[in-house]
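The block underneath contains the structure these notes are about, expressed in structure tokens.
Of the protein chains in this complex, all but one are displayed in their positions.
In this document, chain identifiers A and B correspond to the written order of the chains, with residue numbering beginning at 1 in each.
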Amino acid sequence: MKIEDLKNMIEENLRGIDVEITTREPNIIDVKVSRDKIIEVAEKLKGKGFDHVKSVTAVDYPGERFEVIYIVSSYESPLSYFLVSLRTSLPYDDPRMSSLLSVWPSVLYQEHEEHDLMGIEFEGNPRMGERLLLPESYEGIPPLRKEFKVKVEGIDA
Amino acid sequence: MVCVLEGSILVGNLERSARKAAAWLVNKRPIRDLRDWGISFSLWPVHFTTACCGAEFAASAAPKYDAERLGFLPFIGIRQCNLLFIEGTLSKKMAEAAIWVYEQMPEPKFVIGMGACAIDGGIFWNSYNIVRPMDILPVNVFIPGCPPRPEAVAQAIIMLQRKIRKGELVKYED
Partner (left out) sequence: MSLEERTLELLIGPQHPASGHMRLVAKIDGDIVVELRPNIGYVHRSVEKLAEVKKFLQIIPLVERPSLADTTANNLAYVMALEKLLGIDPPERAKYLRTLLAEINRIHSHLYGLGIHGVMIGSSTAYMWCFGDREPFLELAQELTGARLTYSYIIPGGVRRDLPKGFAERAEKAIKYLEGRMKDYFDIYFNNPVVKARLEGVGVLSKEDAIKLGVTGPNLRASGVAYDVRRAEPYAAYPHLDFDVITEEEGDCYARVMVRVREIMESIKIIRQVLKEIPEGPILHESYEKLIPPKLREEMKQRGVVKFPSVFANLRVPAGEAISRVEGGRGEVVFHVISDGKLSPYRMRMVTPSFRNVILFEHLTRGARVADIPAIYGSLDYFPPEADR
């Protein structure tokens, strides 16, 4: 299956929703959507055969926005060659979105980790508020943000 | 206890004087050497596979670099062990557990710090989540390496045994 055919198939499937679809050779398709339509797009992708999530990445651009990227793929051939990166932007002072747990149960621990280390709220995930990797007594800003500085030494300091 | 000796009366506590006499005897030369020899050849470590150095610790107890011929048997019950191996990086959550385990072991007990991470943090020195073992526990021997070879682990055990047999580390007090 060629990547152009898959892109046309996904565009056909998501007709009517405001999305932006681009491809990156040889096997990555980017689907960009706003945060209130993400559950609808996720359910349509699951109907097409994309059945699990490989990784949930949260990136922060200080002062502007957060970006959350879900890398989704399938265990069956021929879709197992392709990776769909489903991305959405959140405003910097209100980082909350609805969790995709109801669509893909494989995101439970990954969303919990991004909540713990980056401070993003996923509404609908039952583990919000608990600590996963940091100690219970940790206070302060979430460590993976750019404002949290680690020590460096030598000529790079 | 009261006893009469040639006309004078002596008053004392039998149990306490017996214990003081025993401690003095065990710290005196021939019995002290026997005691140190026994301790040095039966150092049983706790299974405390902290981080990546645990794989080389497991290999040093395996057939090729057999550490059991030095008297070294990793044992499952903490109350019967007297050696604690801090292998690798100690994170903040694990440091509390390390102190609980250390306090449960009976005296006399020893600590060996294995790997570059146990000395000063190693490659993770600027992480926000690690603790230096020498700030919280009294460490006797450090082993450099990332990870150290199993021969280095055997060398560290032999160094610790020599230190014990010289009489520097174990002293019975009342």
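Following the convention adopted for this analysis, contacts are C-beta pairs under 8 Å (C-beta built on N, C-alpha and C of every residue); 3 or more make two chains touch, one makes a residue touch a chain.
All values derive from a computational prediction rather than experimental measurement.
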| item | value |
| --- | --- |
| Touching the absent chain when the full complex is considered, from A:Ile3, A:Ile39 or A:Ile71 | A:Ile71 |
| Hidden partner chain, residues of subunit B it touches | 46-52, 54-56, 58-59, 62-64, 74, 76, 78, 88-89, 91, 93-94, 97, 101, 123-124, 126-130, 146-147, 149 |
| Hidden partner interface residues of subunit A, rising order | 24, 27-28, 51-55, 57, 59, 69, 71, 75, 77, 80-81, 83, 85, 104-106, 108-110, 113, 117, 131-135, 143-144, 148, 150, 152, 156 |
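We adopt the following convention: only the chains that are shown with their structure count from here on.
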| item | value |
| --- | --- |
| Complex contacts: residues of subunit A adjacent to subunit B | 134-135, 143, 148, 150-153 |
| Residues of subunit B defined as touching subunit A within the complex | 91-93, 126-129 |
